[in-house]
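Handing you a structure now.
Removed from the display is one protein chain of the complex; every other protein chain stays in position.
We call the chains A, B and C, going by the order they appear; numbering starts again at 1 in every chain.
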Amino acid sequence: MTLVLDQVSKSFGGLAALSDISFKVNDGEIVGIIGPNGAGKTTLFNLITGIFPPTEGKISYHGKNLLGLRPYKVTALGLARTFQNIRLFGHMSPLDNVMVGAHCRTKAGVWRGLWRTPAQRKEEKSTRERAQALLQLVGIENDTDSPAGSLPYGQQRRLEIARALATEPELILLDEPAAGMNESETQDLRLLIKKIQMMGKTVVLIEHDMNLVMNVCDRLVVINFGQKIAEGTPAEIQKNPLVIEAYLGREEA
Amino acid sequence: MFWQQLVNGLTLGSTYSLVALGYTLIMGVLNIINMAHGEVFMFGAFVGLFLVNYLKVNIFVAMAGAMAASALLGILLEMLALRPLRRRAVSDLAPLISTIGVSIFLENLALKIFGPQSQAFPAGALSGVQLQLGPIRITLVQIVILGISFGLMFVLRFWLSKTRVGKAIRTTAESIETANLLGINTNKIILLTVALASALGGIAGVLVGLSINAVEPTMGLSMGLKGLAVLILGGMGNITGAMLGGLILGIAEVFTVAYGASSYRDAVAFGIIILILFIRPQGLFGKRQGGRF
Amino acid sequence: MKKGLTKWLTGMMIGTLLLTTAGCGGGSAPAANSESEGAGAAKIGVVAYLSGGGAAYGQSQKEGLDLAKDEINALGKVKIDLVYEDSRGNNTEAINAVNKLINKDNVVALIGPTLSGEMFASGPIANQSEVPIMGTSTTAEGITDIGEFVFRNALPESSAVPQAVKMAVQKYNLKKVAMMYSSNNDWAVSGYKTMAQALKDNGVEVLATETFADKDTDFSAQLTKISSLKPDAIMVSSLYQEAALVLKKAREIGITVPFVGTNGFNSPELIKIAGQAADDAIVASPWYPGKENEKITKFVTDYKAKYNKIPDQFAAQSYDALYIYASALEKAGSSTDRAKLRDSLATIKDFQGVTGKFAFDEKRNPLMDATVLIVKDGQFTELK
Partner (left out) sequence: MDIILNQYYLQIVIFVLVNAILGVSIYMTLSTGQLSLGNAGFMSIGAYTCAILTVKAGFPVYLAIPIGGAAASFISLIIGYPALRLTGIYLAIATLGFGEVVRVIILNLKITNGALGISGIPTLGTKISKMLSSFGLSRFGGLTAQQTSNLLVLVVLIFILAFLVFFCTRLNRSRVGRAFASIKADESAAEAMGINTTYYKLLAFALGAFIAGMAGGLSAHLTFFIGPKDFAYHRTVEILSFAVLGGSDLIIGPIVGALLLTMLPELLRSASEYRLMIYGALMVIMMAFRPQGLISKETVRFWKRKLGRRINQ
């Protein structure tokens, strides 16, 4: 069992952002988390990655309790993420952005970096090659002169995924990767997510683009006003009355 | 002895509060620490001195003149140093560095114009009279300072909460962009705030100049750093915090000298800056800033 | 990539070096050792604290020196021209000023710098370059130990303060006193140490020692604490600005005992700021404008005519310093030979200056007698 959320809730002061959320994510699955804006989806990601602790409930990953772990420790455990509003390292080149992702997988410190020891040079070469491979995977050619901040929007989204993949995660959390993408870019994204699954990784996806979600995800979790109202395969969810009401509202009887 | 030291602490503290009010106002609205406020305070003192010594003006008119001159200096400061920074997305350190530059400029300008000598208000201007209340001895000027600083605090609080302009200032304090959207001419409001804060610095300059009777160009730096400590102690941008913070710092310094070692007096103000920022960054009365995300 | 880095790095280094030397080389052609300056005029460099917080002291020194220069050149026995450099009371800049005067302006001797700290920093450079340097206001201990070429005509605290303390102890028969000094000013701290020693020699008990900092303006806490101990007198070591404020505050909270001060007290500014509160302030100083001596009265009248204020001890001691150099130059007979000037300086005996009879001892410190003064209704008068 990869990721287990057990009765997790989070409130900021009086406002209950999430209450009593429990669901599991199995290895190799693609799980979609959907729900109207402000339902608490990104808050859920922030709880999982340790940005702030839940008010109640437990989150475990491969049986290991995530509560109290600093975000970088969560990432080291193999749980990478992207952000709803892109947070790339704007002034650094695309290649450097991805190489930063490999940070927790490499060891060279100040001393080895300074004298360029053989071990450091080898590690640097392999990080560079792996980063280039990831850039090809997400379809960005690396021209070091233009900083990441000046790339077109779609490419920045994909660069963020490449950077997350550089941390060699087993589970990757994508926060609205398709936001602001046109038809063909969303199509490429679908193929990319499938490729990531083929690499044996588990994907948890927050997304509003329904036809992307419906045909890429194995299972869905629906959250509305901070509560889990449904869970199941895309087919079941489409027919679930609670979900329809949450999205389309009830006809006036 | 304890009561006299307490009074000493309060009078010293009230001068710090008066200086800190100007800091807090700018910090509250623009989220900027105006490092040049100490120098505006010094300029106010010199203008007051000039009016009293050369134009033989009565002390209260001199105070008004000092407030006007400092307000003008504040407007210049805002137009030249702060406004250009808002035009482009610059890090929040830029105003700090820019106002440090202004403070050096003003200190040396004052050294050039007024000369390095420390000058004094003539004896007659208010400072001589002394009152004896039981064991405590307090001069009239110190009472005036206590009165004016508390008075200004209430006036400021009332003005900010009740009047239309006050509300406009507080909306700009929340966020300049939204205030703009709501049709508030934020540039005018910011200019007004800086002018008001500098006027407060001006009157503080005259009053402190009267009570210590030594006005010289380098007094801006030490008073400025003390005002900064009060700003942080009281809570960034919190007016009551500035008032009480000033009194607390004054008493802490006096009691360090009276009961501890007088040579560690300066360490009190800076020690407070470090301790408060570590333990309670929002200060004693400030509200918690937003979380990391 | 490796080659690119080292090439770029060395390029940068050479660039910085050339930039700096070219930058300052362009300033003015360095007259290395040429004899080209004015016919026989001795060029003396002056390093003084002319701008910044303590500029008042540097400026009175300049005024004293200018007055002396005009008089000496009028006499015609020796011609002197002065080159001023501002050290802003900062050690690094004092070093740069001394270096410039020695190596670029090629001066034969130096006067200054104003603060003892600056002398400790720049004195060794003058000494190594074998150029005589005379401090006129550097009273800290150990200044002349820097080297053979370092002189001073500022009466060190160690001779003036004990006279003031002895006189005060006898006159007011002091048993218990309190002490105050400015702890971040090297001049004040060494004055305090000498004063404490003098008190011990006279068997006077020190009830409390309070400190403050230069530019402090509030002394209420220290003075309230001291007044509760009821001392017979208060000994203060600081510059006149803070000393005046201490006096004012003390009189304000009802302390009437006499004050004894170190050199810092001895300036007309003390009376100007403290006003009436300065009464009963005692200080020993070599300079006393009120003394009946035609050399002093002439100096005071000329100074007042030129700068319309009474000369303070900084002006007086610089004035004398230039006259000492003038007589040494006369004896040495050359206006460019630094070593000869140093030797003739060391042998100056019974020189009669505005600060009284003067001679250098073997350690190049001044042997002067100090008069003990007391402020009485706004005037420094001699304490008999």
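Simple rule for what comes next: a contact is a pair of C-beta atoms (placed from the backbone, for glycine too) under 8 Å apart; a residue touches a chain by one contact, two chains touch by 3 or more.
The structure presented is a predicted model; accordingly, all values stated were derived computationally and were not measured.
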Chains still shown that are in contact with the chain withheld from the display: A, B, C
Sole contact to the chain not displayed, among A:N26, A:N65 or A:T106: A:T106
Residue among B:S70, B:S98, B:S198 or B:N213 that touches the chain left out of view: B:S98
Omitted-chain contact residue, chosen from C:S190, C:T209 or C:S267: C:S190
Touching residues (missing chain, whole complex) on subunit B: 33, 80-81, 84-85, 88, 90-98, 100-109, 111-112, 221, 225, 228-229, 232, 261, 263-264, 266-267, 270-271, 273-274, 277-278, 281, 292-293
Subunit C residues touching the omitted chain (full complex): 5, 9, 12-13, 16-17, 19-21, 23-25, 27, 30, 32, 50-52, 85-86, 88-93, 95-96, 99-100, 102-104, 117, 120-121, 123-125, 128-129, 140, 142, 146, 182-186, 188-190
Interface with the unshown chain - residue positions in subunit A: 49, 51, 70-72, 75-76, 80-81, 83, 87-92, 96, 99-101, 103-106, 108-110, 113-114, 116, 120, 123-124, 127, 145, 163-164, 167
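Simple rule for what comes next: only the chains that are shown with their structure count from here on.
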Far-end chain from subunit C, centres as C-alpha averages: A
Centre distance in Å when subunit B and subunit C are each reduced to the mean of their C-alpha atoms: 36
Sequence positions of subunit B contacting 2 or more other chains: none
Per-residue overlap in subunit C, given as positions that touch at least 2 other chains: none
Contacting residues of subunit B [partner subunit C, same complex]: 1, 4-5, 8-9, 11-12, 108, 111, 115-118, 120, 123, 130, 137, 139, 208, 212-214, 216, 218-219, 222, 253-255, 257-258, 261-263, 265-266
Parts of subunit C lying in touch with subunit B, wherever the complex brings them together: 51-56, 59, 183, 210-213, 215-218, 220-222, 224-225, 228, 241, 244-245, 248, 252-254, 269, 273, 275
